[in-house]
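A single protein chain has been removed from this complex, and every other one stays in its place.
== chain A ==
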Amino acid sequence: QAFPLPSLPRKQPTVLVVCGPAQNGAIGLVCARHLRIFDYEPTIFYPKRSMDPLYRDFTTQCEKMDIPFLSYLPTEVQLINDAYNAVVDAVLGAEAEAGEGKEPCAAILATLKHVRIPIVSLDVPSGWDVEAGSSGGISPDVLVSLSAPKQCARRFLGRQHFVAGRFLPYDMQKKFELNPPEYPGTECVVALRAPR
């Protein structure tokens, strides 16, 4: 929705999906597969693969759908800017604490900080503190909050903030006082108003 096919600047609808070692990365794999179904051309960078059988199956599904997996991430940022229309940041999610300091995440994030093409972060901009946000970390263009926005979302300054949480049962929404917005029609995401 944020980057419809006809709006992409490059001739090929290429998207780089950077997947971390845990659940956020696995969600990135599922996202890449659906992007492929939507006729984008995703490429995945997934340096540290989980042993979880579910996540390994997600990897197989992507491979069998001819989604290429990079063996390394170029440190030369211009190469990324030239090759892709956008980057999906599925490196670290809300569960990450020590993850940020460890390789290869730290190097990845150092590179992503300097890309000029739009970044879409899944749930939490990777490297941000899940509550306090970040100073000097990556600045995504689009944030997709999963289930409900995390505290750090208040610091999000990008163009579009989506919530993907339509699967939450009503009693859970009440219990955690989530007050979600209304989802239009049968959509599974809703765009929140952009921050002022």
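Keep in mind that, in the parts below, contacts are C-beta pairs under 8 Å (C-beta built on N, C-alpha and C of every residue); 3 or more make two chains touch, one makes a residue touch a chain; residues count from 1.
Following the convention adopted for this analysis, contacts and distances are computed from a predicted model.
Of the names listed as "NAD(P)H-hydrate epimerase", "28S ribosomal protein S24, mitochondrial-like", "Ribosome biogenesis protein BOP1 homolog" or "Proteasome subunit beta", the one that matches the UniProt record for the absent chain is "NAD(P)H-hydrate epimerase". Here the missing chain is touched by one residue of A:D57, A:E76, A:E95 or A:E131, and it is A:D57. Contact with the omitted chain, checked across A:Q1, A:T75 or A:Q151, is made by A:Q1. Taking the complete complex into account, residues 1, 4, 36-38, 54, 56-57, 60-61, 64-66, 166-167, 169-171, 185-186 of chain A touch the chain not shown.
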